[in-house]
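Only a part of the assembly is drawn; its chains keep their places, and the rest are absent.
Each chain gets a letter, A and B, in the order it is written, and its residues are counted from 1.
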Amino acid sequence: MARLNPDRLFPPDLEGRVIARDLYEEIRGLPIISPHGHTDPRWFAEDAPFPDPARLFVTPDHYVFRMLCSQGIPLASLGVPRADGGWTEADGRRIWRLFAANYHLFRGTPSRLWIDQALGDVFGVTQRLSADTADAIHDQVADCLSRPEYRPRALFERFNIETLATTEGALDDLRWHRMIRDSGWAGRVITTYRPDQVVDPDMPGFAEAVEQLGQLAGTDATTWTGYLDAHRRRRLWFKAQGATATDHGHPTARTENLPAAAAAALFDKALSGRCSPDEADAFRGQMLTEMARMSLEDGLVMQIHPGAARNHSAEVLAAFGRDKGFDIPTRTDYVRALRPLLDAVGMRSDLTVIVFTLDETAYSRELAPLAGVYPALRLGPAWWFFDSPEGMLRYRQTTTETAGFYNTVGFNDDTRAFCSIPARHDVARRVDCAFLAGLVTSGRLDGDEAREVARDLAYGLARQAYRL
Amino acid sequence: MARLNPDRLFPPDLEGRVIARDLYEEIRGLPIISPHGHTDPRWFAEDAPFPDPARLFVTPDHYVFRMLCSQGIPLASLGVPRADGGWTEADGRRIWRLFAANYHLFRGTPSRLWIDQALGDVFGVTQRLSADTADAIHDQVADCLSRPEYRPRALFERFNIETLATTEGALDDLRWHRMIRDSGWAGRVITTYRPDQVVDPDMPGFAEAVEQLGQLAGTDATTWTGYLDAHRRRRLWFKAQGATATDHGHPTARTENLPAAAAAALFDKALSGRCSPDEADAFRGQMLTEMARMSLEDGLVMQIHPGAARNHSAEVLAAFGRDKGFDIPTRTDYVRALRPLLDAVGMRSDLTVIVFTLDETAYSRELAPLAGVYPALRLGPAWWFFDSPEGMLRYRQTTTETAGFYNTVGFNDDTRAFCSIPARHDVARRVDCAFLAGLVTSGRLDGDEAREVARDLAYGLARQAYRL
């Protein structure tokens, strides 16, 4: 976009647009709460300048390189790091030019919105990215990046971020978080306990990881009770470093609540690498319920992110490794899957379990009805492929009538693209204001209520749900 | 809402709004046909005053107490009756205050619309419900309820209800319906034959219920042919008491058309309590086809309401019993499931089978294509969690293009909240007028046709489909 439209994403009718504008004016200045994401804490620990534009906008952003890949542009020519040692483009300007020349592919996508806004608002770019403008914009961004006001901490402050959560594995030493705290810098960057690696028997090196967990926790994690105890201790240590939440990324939403002896036997089988695929899924499911019980003890908020078929292309996995844009959503059941966990702890109102989905059909059919009745359950925002204007609108249209607004938890950006954070929150705020304006113009909500809800969606709910 | 917006739920664009207004003006005064619901016939038999506001608006309405429960408000504090003998709040004013103080939870939900309109139109309330206004509104509603013009029959007449169908089990003695008819009151309150209890081998007391069915029907229902005959007789008796329809609430949409010997063997197994879960499902499925065949004989319209996972929380089931807001929709197949029934009787145009769904994905993929070709099949309106402005709009958007309007059957409120009936029909009429206005403004329908369709959706189709 040459210039960002100040009314973007607002309703097309004048009455709705005016109301959406007013709502947005009330909340646009609210601080950003980013309670779930994947930025690198090292950035804020070291506060070193970001490298060149391509390494900021293209190489780390799977939304960007997957779209280019879909049109036959090799991942290697975009500088995506390889697992197989083959060639990958190292020249940032060449990568940038390739990206710019194909920027039309992003028409109609949220990446386009985020990148336009980041280039415009953060770097002052006023031209539309294209082959013609590639070099000029590259140089302008590169020039910015060399300046102190574009260092990570300065941007964090400029972005008005109140809290930013990163995500670390259970075995992580959290050195960067400690370095941030020791530095005396006032920015609040916290971690999240992500134990997939020590909870999923299908992960390579599971047994070793469990052993290491025990060492880090100072307990023998090779027995079922010791293993649970190691999690308990490790969670407390993460909490002491600032964490308020855990996160769990599983292939399905399956939960189990097995008798202790059966759970212990399954753990032994997992540790010895003899689990069938179904048993591995059962073990992961058992651990979700165990984690929920631990959350009742230590107060950490629990997040469940199920339903991605990871690394769909064997060829790309072999050449480039995991997380290279080849994760595809799958049909996900929640009604049967969550029942064991909900039967165990779902009626507890001192517990918060936030569930996300990659299967939009579950919004109205399963997740809103579940979150609309169980005190422990909250519905996470539109996630990943659905973290987009149309996706967020469908989310509100299909969840609000059954779950209301107050069983949802505000917005998460879930991103590793730091410069896109303000744009992502801005898109979410605008879409929510547009949705609320529609409720007002159609006589479903009063104006003063819409203003209150807008603030809650933009700020209050995330802060409350994540106990920040 | 302080005051109800007269244009509520109409399109935001001026042209569409004006057309919707005109369509609505044509139909707003049409009598209400309520061909499927769960009001209590005793109200109209005895015509006693309704008790206090909480017992009218909160305690019996699972939409209301499930939302409050989801935010940690115990069901017992809302006066929901217990199955386990524990304490439940008896003070209506305390329940009402709790409800009022949490009324913000309903923002954006259809409950909010229905309750605002019922309070406003039926009770003359002009303030928005909140902690501040709780007592004043309580007193205003309570005062109304003590007056003769707020008795059930008076409200029935004021609501302009032409026909109201309730739902009774096959073993019900229909005493209240007989009392209504004997009273000489002109209001038409009819029953519906709901045989789940004597059709579902998984229901507790199935064999006893079948035996009792036989006694009531004057035949030995413990043989397959006797059992079918008992249904035939019982249906005719319900019909003689006014019923024009049957209703079937099954976990799935499965139908079967087994050879008589196999069906008889399955019945024997069911009666002796030896059915596997799959056999029980097959038996229920067989009975749907049997009921369809009986409908060809006696002319009763058949309704199938499949797909709810009932009583999802074991804890709540134990404490409060069935139907306490913990019923959750599930993914439902219709294409394979309905085939046996449709192969048997689907091409008969003298049969009407109305199918509902809790799985919106089936609207465009399965139900509209099936209802758009089989003469016997009609599509029920948006149901339960989807009986809402957004839900009804999605229903029209996803079914009309394949099934048209004339394979649908108008609106049902399916409610036990009597005072919400006018509001529910009003919401449905407004949403349909808005949808039709959109067809007119986008050049897909002429204005005179839209007026005719609006009348059909509000009145004619329900009357015709339910043979009223």
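Note that in this section contacts are C-beta pairs under 8 Å (C-beta built on N, C-alpha and C of every residue); 3 or more make two chains touch, one makes a residue touch a chain.
Remember, predicted model here, so these are calculated numbers, not experimental data.
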Start from the 2 shown copies and tell me what the total comes to for the whole assembly. 3
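One rule holds in what follows: only the chains that are shown with their structure count from here on.
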Could you put a whole-Å number on the gap between the CA centroids of subunit A and subunit B? 40
Subunit A residues touching subunit B - in the complex, by the definition given at the top: 11-13, 15-16, 333, 335-336, 339, 342-343, 346-347, 349, 361, 364-366, 368-375, 377, 397-398, 400-407, 438-439, 441-446, 449, 452-453
For a test of understanding, state which residues of subunit B touch subunit A in their complex under the given definition. 1-2, 4-5, 7-10, 12-13, 66-67, 69-72, 104-110, 112-113, 128, 309, 312-316, 325-326, 328-331, 358-361, 385-386, 388-391, 394
